[in-house]
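Take a look at the following structure, please.
Each chain you see keeps its place in the complex, though not every chain is here.
Letters A and B mark the chains as written, and numbering starts fresh at 1 in each.
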Amino acid sequence: MNKDYWLSLFNQIKKEEVGSEQFLEMVRDYPYSDLAHTKLDTHRSLFRNHAEVIYGEGKSARQIVDIVLHQKKLAETSYLITRVSRDKAESILELMPELIFDPDAAILFKAKDNINGPEVPILTGGTADYSVAKEAAITLSYLGCTPKIYADVGVFGLHRLLAIRENLLRTRVAIVIAGMEAALASVAAGLIPGLVIGVPTSVGYGSGAGGKSALLSMLNSCAPNLAVVNIDSGFKAAYLAAIAIGEKFNETTS
Amino acid sequence: MNKDYWLSLFNQIKKEEVGSEQFLEMVRDYPYSDLAHTKLDTHRSLFRNHAEVIYGEGKSARQIVDIVLHQKKLAETSYLITRVSRDKAESILELMPELIFDPDAAILFKAKDNINGPEVPILTGGTADYSVAKEAAITLSYLGCTPKIYADVGVFGLHRLLAIRENLLRTRVAIVIAGMEAALASVAAGLIPGLVIGVPTSVGYGSGAGGKSALLSMLNSCAPNLAVVNIDSGFKAAYLAAIAIGEKFNETTS
């Protein structure tokens, strides 16, 4: 139900191609479509300029296909389904081969074509944080931004971070992804003038298992420009980054 | 050490009012001043356009005065000291009567004069969240934004929130402050198109005492546009809001 859908509907009514009964049928779903198992938010692409993102965990392959087909019917052209297991992804891809599955990020998606929104740097503390970074990167692309990953710049070897210092000096929004003690978030936020969104990861063991240590670190950071999201939520960080950065490039493109 | 300081220095050198030795003495402190007890970040007003904010807890009245006098010497004209007890505030005010103390927010400050930056809505769940809201509001003013508090719009009486719905429809950045189960954050984020910064508060009792319940609620919110800061940190929320909103109005004013 994006703008094109409504504009075309408007024209069809004017041209009397659409009668009142047909019209009522078409708008019946507004503002959401009830698919029995799911109440799909259908007007989000008007309000937020993208179709509702689907959280895959806890939904069956069948339910996901239902949802995406429904979005397609409503003229959506890009899709994003997060947290999809490889098995589930394969059953879905058989039915919808136009989607792409990224196994690192566990994401199934189809992005819009020509993305040239502003760059958002994504810093990770270690190699093991990569899957969360990938979830953030694909989400950023889906939302029209250009992700730029700086992997493995954790603070123990500080020179690795200082080496990219220049690249961060004019950053308006950045994402920092780190597990264990997540000290990278505080240090990086000190080098970045803009908004930093911290994603604690569940990378770690012993007292740090599950990401609790990283989460507490980020919440208690001395950096005033660091906001925090839930453990491993690369998606949410990307979403926030896109919103924070969004107004400007949206306006220039519209 | 704000821009004026450096520009005037530049001119003084050109006019030969400042000799090289004097110059070296003046820049000796760059990039921080060592006050023995505190290493004051002195170039932040260049980089971020405001003097370093002082966290008052754990510092003596004497130390705070030292810091503010030093900032004054460096040509700062606005000051913000958070988490100052009434006793400490009174001793400081005797020496620096130009500061203002807000007992609700436990903040000692002097803001710049003509603030007309963009409006940032601050929603609170209940009457008891007011002191955190006040901390956020004064910080926003200090950073050049215009805070607008909507108090006591918690979700149990949903009509109180729906009544202000229209005011939120074009919000780019908002702050939501709530204790107990903090459901307001998720609901409000659903009504706001822009970035929402959630501040869990320590308001509550029993299993919710200390703000843990509110913090977990916000971190686990279904709203993708909700970022979180530490419990009771009105200051950090305001700081983030100002940064997120900042680019635009800064550019129009410069």
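We take it that a contact is a pair of C-beta atoms (placed from the backbone, for glycine too) under 8 Å apart; a residue touches a chain by one contact, two chains touch by 3 or more.
Remember, it's a predicted structure, so these values are computed and weren't measured experimentally.
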Full complex, copies of the single sequence (shown: 2): 8
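In this text, only the chains that are shown with their structure count from here on.
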Cα-centroid distance, subunit A relative to subunit B, in whole angstrom: 29
Residues of subunit A defined as touching subunit B within the complex: 47-48, 53, 172-173, 193-195, 197, 215, 219-220, 224-230, 235-236, 239-240, 243-244, 247-248
